[in-house]
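Below are the structure tokens for one structure; questions will follow.
And then subunit A:
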Amino acid sequence: MTTATWTTEPPVRRGPGSFLAVRDLTVEFTTEDGVVRAVDGLSFDLEKGTTLGIVGESGSGKSVTSLSILGLHDPSTTTITGEIWLEDQELVSADRAVMERLRGNRVAMVFQDPLTALSPYHTVGRQIAETYRRHKGGSKREARERAIEMLKRVGIPQPHLRVDDYPHHFSGGMRQRAMIAMALVCDPDLLIADEPTTALDVTVQAQILDLLKELQQQTGMAVILITHDLGVVANTASEVLVMYAGRAVERGTVREVLREPRHPYTWGLLGSMPSLRSPVDVPLRPVRGTPPSLLAPPPGCPFHPRCDYVDVAGRELCTRERPVLTPETGHADACHLAPEDKRRLAPERRTDRKERA
Partner candidate 1 sequence: MTRRRRSFTAIAAIGVLAFAAACAPGNAGGGGSTAAPSASAPATDPNAFTPPKVTIGTAEDSKGPAPEPEGVVRGGTVTMIDRDDYAHLDPGQIYVNTESTVAQLYARGLTGYKRVGPNEYKLVGDLATDPGTPSDGGRTWTFTLKDGVRWEDGSPITSEDVKWTIERLFAPHITYGPTYIQQWLTGEEDYKKVYGGPYDGKRLDAIETPDEKTVVFHFKEPHADANFALAMTGYSIVPKAKDTKEKYDKQPVSSGPYRITEHTPDKSMVMERNPHWDPATDPIRGGYPDRWRFEFGQERLQITDRFIADAGEDKTAMSFYAWVAPERLQQVLNDKSLHSRMMRQPSPYGNYYYFNLDRVKDIKIRQAINIAWPTRQLQQLEGGPAASTISTTILNPVVAGWQDYDVFGMKAKPDGDIERAKQLMAESSDPNPTIVYAYNQTPTEERKTVVIKNQLAKIGINLVPKPLARKTYYDQISKVDNGFDMYWGGWGQDWPSGSTVFPVIFGPVREGGNNLSHLRDPEIDAEMKRILEMEDANEANAAWAALDKKIMETITPLVPDLNDVGTMLHGSRIGGAEIDPQSWTVSPNLIFVKPQ
Partner candidate 2 sequence: MLAFLTRRTIGAVITLLIIAAATFFLFFAVPADPARLACGKVCPPELLEQARRNLGLDAPVWEQFVAWLAGLVVGRDYEGLGHCPAPCLGYSFVNREPVLETILDRLPLTLSLTFGAAVFFLLFGVGAGVVAALRRGRPLDKIASVASLIGASVQIYFVGTLAMYFLVYQWQILDRPQYIPLTEDPIGWAYGLLLPWLVLSLIFTANYTRITRSTMVEQLSEDFVRTATAKGLPRRTVVTRFALRGTLIPVVTIFGVDLGSLIGGAIITETTFGLQGIGRLALRAVTDSDLPMLMATVLLAAAAIVVFSIIVDILYAVIDPRVRLS
């Protein structure tokens, strides 16, 4: 699928042991202006039955990561290095036939905007049935029955009628339900949901997240939930990966990251998140500045131009040396601040906000 060489006889591979293991994943796009490194040496693991939330601003590389798992990038402009192991199958070097068998079958994906992600030219039922027939075979009738069943499962009323409707006949939430039905029609082991609720009404958002959670409990699949909204992660995920400029800057369980955030960027994300408990007149504080250009990322820590604590950690260090995600397991972060500063400054920021109000 990328520059990886294709061998006629794939050697027996042994993965790192996790259900999904991403190792040192780097994704580069060749553009007219130069090479963009969208993902830079990313590693993470995911076990069955768990949900990983990947959080970051646009351009942080979270969507690119998910697309590269399915090999959905244009191979002519994309270079992918590193390894992605799905149990004992390496995906970066897998050939097209392998990936085609995998997509929609073992690994399925739900996209952000169901209006554009569903084909306007085909009925919802056909789009679901098509996936089923492709991977599981069976007659058209069986596939159609399966599609109706799936529509029922995702909570669409009168599924035997709606199966022949086109996506534009559906409301936004219904469309996303149909999308989920399509993704789950082959009982995948891994579901990647890329901002599945961003394009939806707030009330519908919660319904969809509940549906995803419920379905996960039923099937025991692993889920990667990509979002820019830490609130979504808080309700749905078990683990969190915070990405910035193509790299993981903080990783841990939901509890760890939300209770004791260590990276100033995570603090910023939390600060920009509205809370039901906060007074309504408290202004949200978005992270100042803009995400860095990936064509020419800043030297040292890529977050330093937007970081309020550069002087605490040492400007010299932050602008020169790139912090590494440590420790290797458990709650980890990539920041030059000393551990005690991270503990000291994090709560301060929260109180800060209240005081200022």
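Everything that follows uses one rule, which is that contacts are C-beta pairs under 8 Å (C-beta built on N, C-alpha and C of every residue); 3 or more make two chains touch, one makes a residue touch a chain; residues count from 1.
If you want to know what made the cut, all candidates are chains of the complex that A comes from, given by their letters.
Predicted, not measured: the structure shown is a model, and the values here were computed from it.
K.L.:
Which candidate, 1 or 2, sits against subunit A in this complex?
P.N.:
Only one candidate touches subunit A in this complex, namely 2.
K.L.:
Which of the residues in subunit A end up touching candidate 2 in this complex?
P.N.:
Going by the criterion above, the answer is residues 70, 72, 76, 96, 100-105, 108-109, 111, 113, 116-122, 130-131, 134-135, 166, 168, 179, 182.
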